[in-house]
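Scroll down for the structure; my scribbles are underneath it.
In this view, the complex is presented without one of its protein chains, the others remaining in place.
Moving on to chain A:
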Amino acid sequence: MRREPLIPLAESNAASTGSLGAAMAATLTRDLRQALRRRSELINPLAFFALVITLFPLGISPDKALLATLAPGLVWVAALLATLLSLDGLFRQDFDDGSLEQLLLTPQPLPLLVLAKVVGHWLLTGLPLALMAPLLGVMLGLPSAAFGVLMASLALGSMSLSLIGAIGAALTVGLRRGGVLLSLIILPLYIPVLIFGAGAVQSAVAGLPSLPHLAILGAMLALALLLAPLAIAAGLRLSVNG
């Protein structure tokens, strides 16, 4: 190997904290790119979502009126469980291949890098779930007037679900079998999102204004955006320290 020209280290050091935006964008594109190359993992939560919803008319009753009253809750519960299913893998692979410790050792603020990862998770699960929901709504006889609210509530709510769920994923990443523990930690925190998410769709079905529900979902998202990255970062540090 040829010798490199000797460059003074201090000079390069000054530049090496770099730009935060570039680091966040790189983290996001890396996660997206890698997920798009392993499509089977990507499709898992979506397939689960579709299968569960398909089974309900068969298991309960094909009666359209009955299904339409149940539909908001069913779609929301299925979407919530699909998100939960996908969370275990959020940091697992990074933990196993050593890139998580590299992430923790960057001079960039960890909460923001972690936020980029969570946004990636949402783009790959929450957003597709929201886009897919009207199709499944048709299957459950949901009135088409409620489709817009269904998508909006899922899009808003699933981002909160990703953020809150990532806290649990960060805390359990060091455990070999963290799946059940993850659900136990996370499910109680999911309940408010579920109530207001399903509530928004229900009021749309009933012809009532759904904006208040959506506003509360938005407020929850704002709070989660502010606090969850800090908790996720702290959780990851704890996990790696063990």
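In the analysis below, contacts are C-beta pairs under 8 Å (C-beta built on N, C-alpha and C of every residue); 3 or more make two chains touch, one makes a residue touch a chain; residues count from 1.
We take it that contacts and distances are computed from a predicted model.
**Student:** Refer to UniProt and select, among "CO or xanthine dehydrogenase, Mo-binding subunit", "Transport permease protein", "Cytochrome c biogenesis heme-transporting ATPase CcmA" or "Phosphonate C-P lyase system protein PhnK", the name of the complex member that is left out.
**Tutor:** "Cytochrome c biogenesis heme-transporting ATPase CcmA"
**Student:** Give me the chain A residues in contact with the hidden chain, please.
**Tutor:** 1-10, 12-13, 15-19, 22-23, 25-27, 30, 33-34, 37-38, 93, 96-99, 101-108, 113, 240-241
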